[in-house]
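For this depiction, one protein chain was excluded, whereas all remaining protein chains were kept in their positions.
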Amino acid sequence: MRKYIQNLQVVNKQILSEEYYLLELKSLQSLPEILPGQFAEIAITGSATFLRRPLSIHDVDYDRNTISFLVQIVGKGTKYLANIEPGKFLNVIFPLGKGFGLINNLEKALLVGGGCGIAPLLYLARHLYNKGVSISTLIGVRSSMQFIEVDKYKLYGKVLITTEDGSEGTTGFVVNHPVFEQLSQFKKIYTCGPDVMMKAIAKKAIASGVDCEVSLENSMACGIGACLCCVTETIEGNKCVCTEGPVFNIKYLKWQI
Amino acid sequence: MRKYIQNLQVVNKQILSEEYYLLELKSLQSLPEILPGQFAEIAITGSATFLRRPLSIHDVDYDRNTISFLVQIVGKGTKYLANIEPGKFLNVIFPLGKGFGLINNLEKALLVGGGCGIAPLLYLARHLYNKGVSISTLIGVRSSMQFIEVDKYKLYGKVLITTEDGSEGTTGFVVNHPVFEQLSQFKKIYTCGPDVMMKAIAKKAIASGVDCEVSLENSMACGIGACLCCVTETIEGNKCVCTEGPVFNIKYLKWQI
Amino acid sequence: MADLKVNIGKLELKNPVITASGTFGYGEEYSDFIDLNRLGGIIVKGTTLHPREGNSYPRMTETPSGMLNTVGLQNKGVDYFIEKIYPRIRHIDTAIIVNVSGSTVEEYTATAEKLASLENIPAIELNISCPNVKKGGMAFGTSCSGAGSVISAVKKVFPKTLIVKLSPNVTDIAEIAKVAEAEGADSISLINTLLGMAVNAETHRPVLSTITGGLSGPAIKPVALRMVWQVYKTVKIPIIGLGGIMNDTDAVEFLLAGATAIQIGTANFIDPQVTIKVIDGLNTYLDRHNIKSITELTGSLII
Partner (left out) sequence: MADLKVNIGKLELKNPVITASGTFGYGEEYSDFIDLNRLGGIIVKGTTLHPREGNSYPRMTETPSGMLNTVGLQNKGVDYFIEKIYPRIRHIDTAIIVNVSGSTVEEYTATAEKLASLENIPAIELNISCPNVKKGGMAFGTSCSGAGSVISAVKKVFPKTLIVKLSPNVTDIAEIAKVAEAEGADSISLINTLLGMAVNAETHRPVLSTITGGLSGPAIKPVALRMVWQVYKTVKIPIIGLGGIMNDTDAVEFLLAGATAIQIGTANFIDPQVTIKVIDGLNTYLDRHNIKSITELTGSLII
């Protein structure tokens, strides 16, 4: 897929909580096709950051010509973007990576997002919904106060929730949710979140014989396959997460689980 | 003099031209005494600059508790400050340096500012005016469009102007102004601007036997006498411009002129 | 339009802007963003005799105005390069230079020999300065005898332009450069990365899988400029300067300090179009300063 480098205009910024915000960027040209699970590399100039920052594409609006990102503030760059004002431009390379495996005769899928890991799942959910897939989205957060995006996911299927503090849904971590006891009802699991979470899910998926794809967030320098910094070990050797991923089928990964 | 480090609030920013702007900062405590010719070191965080930036104190308003700066955009830091919004805070170390020599029985003084070199002269002009000194302020700029602050200086005495393009006042450089032909009418010259300009003025001052002080803008790392980076050669050896200056009597400097 | 052509040994480049090894893949990775034919040269990823998997993840971390990497020369080996990659990139209208690494002198010569037969590879860059491999690599570049032995051996099997890339992790860079020149290098490129390290204060662990890694980016520019200047005063062969070049001004600084051409590495990650901007910027710079040929800048520092 062709990659683009464009100055996109910030058209909307929505603070969701102390930690999370949404950023909507508009292209002045028309958007290329973007697949669920792809990501973008955003340049943050004039701040103390040096490299671009990779962010999953959270949603795409071809009518308005916008892409949006769901961002968690963890350091300098994500904080800088949280303070950017609508009207400003950001230099963005996109769409990057291969995205989720989208098979045709999929009936029922489970989407699992841990924390900010839900970012790539919204666009995926809509995509699957439009293809007639019946989906359940399991969202795991620390506390109910952390997230206010649940309604969007409800448009495309069932939403299940776990909170660590028990303030909503099932108490505990994502993998504590009862849905994992009937895992074989699903044909596929798509998941994104902390490595430990994805590994726990992968283990359950293997045990139940369900196909499972994980979206990795390895640290990246270039995002376009040039630096070989972002590799993950696969059965075919080290592969770049930025070009061969970020989504991988767990069968392909050499994960110790 | 005691030095302070404070977070000052930007209360006013006034763009004067493409190149120049005024920045007014307010102290939440009460201002210490500040002498004409002293400067401040402003921290510019979260940008690509690293060190603080030294700026002369352009004006002081003890009633409003503010100090202001006249800044010329020359690079990263001065550009960053040009875009700062009122309400934000800047960390400032001030007042620094010794300032102009303020003798008591001064009758008539000539102030000469080249370009942004007029910055420290406004506060000096008012100070001298209040002491009953008759002053002429000679301002040299490239073009009349460059500057819109002339009226302020008129409050305290005569204003003479040179422009390089002849768009206002005498055509040419500062030292081309006819005032230099009757230099001995002044008891003292105070000047700030590019080194070449100040050296030319110093030459004329020496020739006419007029006392002359120059305000230097040597590059500085600390601004408080700790690093010894900002030295100028004097008859007593290398001296720090940040603590022994920035104003020096030309008699004291080992200038090749 | 000033004349941007420069000569590196027998090799004429259309302009002095070359991409640095390990930061530009095989060029193809950037073809969506720039016209590769406009580049002065492309130095492809470090290539070894045998395939290498490289080091474990994590391989990089950001540092103030720079980054640390420990890729460890992951590549599929010179045969794979010749069979699969070379045919795809040979038609790019630029000097395609292969960066060659090895653990022993024999590995260097065997790799160089294979590359010598490729029509559209006019030069190789001997990497005797990689800090991220256990054997060989930087060890060759940090001693005069080490550098000398590799260069003279490779020179015998590789008759085309031989560029030797030096390690900055040495007490006396000029001394090593002198050996490189004496042993027959046609050009010297410098600097490779500075050996650095990062620690995660929360986890108490090193950030990189190999603990130490190579520092690149603007942070190292002052060191790189100094070394180019020191080497320029010592050798007569052309120098290719690199280390933290982000824009045309940086490039001019290296030329003034003594470089005939420059390489751009880490900056490609931040702006994949930076090389073209530097080429255009050099043109503008020369016109503005009324300089007819870029070669006039080399070493013209006024001191």
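Think of it as A, B and C in the order they're written, each chain with its own count starting at 1.
Heads up, the rule we're going with is that a contact is a pair of C-beta atoms (placed from the backbone, for glycine too) under 8 Å apart; a residue touches a chain by one contact, two chains touch by 3 or more.
Since we're looking at a predicted model, the values are computed, not measured.
Asker: For the chain that was dropped from the view, give me its touching partners among the shown chains.
Answerer: The omitted chain makes contact with B, C across the full complex.
Asker: Taking the entire complex into account, which one of B:T66, B:T191 or B:T232 touches the absent chain?
Answerer: B:T232
Asker: Would you indicate which residue among C:L11, C:A112 or C:L225 is in contact with the undisplayed chain?
Answerer: Spelled out, the listed residue whose C-beta touches the missing chain is C:L225.
Asker: Taking the entire complex into account, which one of C:N37, C:T104 or C:T249 touches the absent chain?
Answerer: C:T249
Asker: Even though one chain is hidden, which residues of chain B still touch it in the full complex?
Answerer: The list for chain B reads 2-5, 43, 48-52, 91, 93, 218-233, 237-238.
Asker: Against the chain that's been left off, what residues of chain C make contact? List them.
Answerer: Contacting residues on chain C, toward the hidden partner: 63-66, 68, 142-143, 169-171, 194-199, 201, 203-206, 211-212, 215, 217-223, 225-226, 229, 244, 249, 252-253, 256-257, 285, 300-303.
Convention: only the chains that are shown with their structure count from here on.
Asker: Going by the contact definition above, tell me which chain pair has the most C-beta pairs touching.
Answerer: Greatest count of contact pairs is found between chains A-C.
Asker: Approximately how many whole Å separate the CA-defined centres of chain A and chain B?
Answerer: 54
Asker: Quick one: report the Å distance separating chain B from chain C, using the average Cα coordinate of each chain.
Answerer: Roughly 47 Å, centre to centre.
Asker: Between chain A and chain C, what is the gap in Å from one C-alpha centre to the other?
Answerer: Centres of chain A and chain C (C-alpha means) sit 36 Å apart.
Asker: Chain A: which residues touch two or more other chains?
Answerer: Those would be 48.
Asker: Hunt down the residues of chain C that sit against at least two other chains at once, touch-wise.
Answerer: none
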